[in-house]
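Certain chains of the assembly are absent from this excerpt, and the rest are unmoved.
Naming follows writing order (A and B), and every chain is counted from residue 1.
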Amino acid sequence: MAALVNQKPFRLGMIGYGFMGRAHTNGYKRVNDFFDLEYRPVLKAACGRDADKTRAFAKNWGYESVETDWRALIARDDIDAVDICTPNNTHAEIAIAAAEAGKMVLCEKPLAMDLAQGKTMVEAIERAGVPNTVWYNYRRVPAVTLAKQLIDEGRLGRIFHYRANFLQDWTISADLPQGGAGLWRLDVAAAGSGVTGDLLAHCIDTAVWLNGSITKVCAMTETFVKERKHNLTGKIEKVGIDDACSFLCRFENGSLGLFESTRYARGHKALYTFEINGEHASIKWDLHDLHRLQYFDHRDDSIVRGWRSIHVTDGDMPYMKHWWVPGLQIGYEHTFVHQIADFLTNLAQGQPTAPTFRDALETQAICDAVLDSAETNQWENVVPIV
Amino acid sequence: MAALVNQKPFRLGMIGYGFMGRAHTNGYKRVNDFFDLEYRPVLKAACGRDADKTRAFAKNWGYESVETDWRALIARDDIDAVDICTPNNTHAEIAIAAAEAGKMVLCEKPLAMDLAQGKTMVEAIERAGVPNTVWYNYRRVPAVTLAKQLIDEGRLGRIFHYRANFLQDWTISADLPQGGAGLWRLDVAAAGSGVTGDLLAHCIDTAVWLNGSITKVCAMTETFVKERKHNLTGKIEKVGIDDACSFLCRFENGSLGLFESTRYARGHKALYTFEINGEHASIKWDLHDLHRLQYFDHRDDSIVRGWRSIHVTDGDMPYMKHWWVPGLQIGYEHTFVHQIADFLTNLAQGQPTAPTFRDALETQAICDAVLDSAETNQWENVVPIV
């Protein structure tokens, strides 16, 4: 009754054991229960600098072994793929080395600290020719995937507007320190930027996927709390990240974009929302009720025309035939299961899995233009990614 | 049983008989039924260039007489106040002449075609010393007035963000002509601008009222349909208005602003929404469900913390004791009744009624900066109004 009979092992090395380490690992462990795949992930090793914490993590999730140096992990023969869940400032070095070692690379977002660094990563990964993907997981919320499908079917017609925001409220207290394990996202040295790379990058990835390239941007950023104690030094230090960032933009298809992100919007925990307005129809979605898609179709009979609240839980909707029955919702963590399922399916078929490193580079280019614009106080063109 | 016993007449001349002419007239006719006031509006005359239409309007609403020349109306001794409901390009001339004739002036928004023109109006009105107001009616939706009250009570604490949009979808068809009676809002010569003066002006008026002055802006506009048949010439002509306008801004209090308006957002008829995020609490409102205010208070007990949907229909909420009983909602038209009630109350007390011409000038200054910025593609400072 061996479960692995007839399935190829996908021998994974996980680097990082934080929030994302947990979320991805859960995905690897669950994917074969729900998807019929040629590959089956094998949790070969968990890797982290803190040996005790890494061991505890490995034990909790069932990793076979532990490494405290990612170079050692990459050097192992029994690892096919590495998943990079470490802070942003470590992505490039690990990813490049892993690619050069011939490992598949699944990298947390944002891809890099900036566009230049991202380019070196894409070059390395493409030179090595290894399968790769970046964890812009929200593409694989079923309702978001359904939005993509509706747009691809041409239901919306010419697009006029795209707007998105990602609102949180967890850093309002000035007493919150920056840096270290749980708070590296507030430390510009580790994170590269604040909400731009952390939150807007998600919004941008989805936007480009759904609505095509962004050509120019004009942004405004703010750091509301100017100084915070740094967890690594114990000293009060200048805060280098953007607490909030808004930008106007133009898409290649002629539509107008409006994006906003902040960690100072009281009442919103993780409210990622987007809306797209077309000539015939419009779509809205938000992460706080991720299993619903709002759809308005102007071609409906006028007296019964209205926004439809689609409960995305039916078997004919993206990914949902793999789960339960109509009416029973899934949650956040399933997005990772879906990305892994797609990655392993594509792997078997020799296909890439979007967003690839190259796809993610476009988001990086836009983030760079956004941060530049906030500094120059001018419109900035986005560097095109071929 | 004479209804007018003990009440002073407020002898009104109404200029214009379109949508706003109807909405204001309804307000004048209803106000004494629901508010206990020293004054009682008397519908002395309706004025419009088309004699037949003006007569029909006057008959429908019960105006005592008709004028086809606003100068004749202003010259009449039996008129105390004029209400200007004509297209934007006529406001200045009429308002200035009326003020010089000693009439009170109630003027539709936006105040003027531009800031320079608005200044001449304010000068004239203040020189004449006549009571005046501008019809930014949404301040007087009870839920919006309640928002103001909550902010004034300090419930929100330091403000971080203000965002507003006004989304419509009625001009998407390229077959829609511009100009003339029903469509002067699409004709730049009559309207001055498109969504900026028509819709964003409302958003800006509310924003400044709730959150203080805006110091600088950076905007983007677009005209999606470049040419439309003109109803007055019968020819295809260039469209001069902005179909859509978005802008970033900074408020004097340090908060960040984000505004958007369009007539190309399929699915939204008149969706004016705003949200304000403070340190302790946040508020949201939208015109499609205008009787509700969304309120989030972080000081609530954590396990029962959530956005509260306040059904603004109770007697202790702004204006509502004058209407029905808790649970029974009022609608759009009541905002005008409220503004008239406040105007007449203030008149009896010798007090101004906000927004005055001067108050509206600040909105005009911001609109000008927005339109300038869209042209220069740069941040523009808002000219301060003392």
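Going forward, a contact is a pair of C-beta atoms (placed from the backbone, for glycine too) under 8 Å apart; a residue touches a chain by one contact, two chains touch by 3 or more.
Nothing here was measured: the structure is a model prediction, and the numbers come from that model.
J.: If you could, jot down how many copies the complete complex is built from here, 2 of which are displayed.
T.: Altogether, the complex is made of 4 copies.
To be clear about the criterion, only the chains that are shown with their structure count from here on.
J.: With centres defined as the mean C-alpha position, give me the chain A-chain B separation in Å.
T.: The separation of the two C-alpha centroids amounts to 42 Å.
J.: Enumerate the contact residues on chain B facing chain A in the complex.
T.: Residues 160-161, 163, 167, 169, 172, 218-220, 222, 224, 244, 246-248, 250, 256, 258, 260, 262, 264-268, 277-282, 296, 298, 307, 377-379 of chain B touch chain A in their complex.
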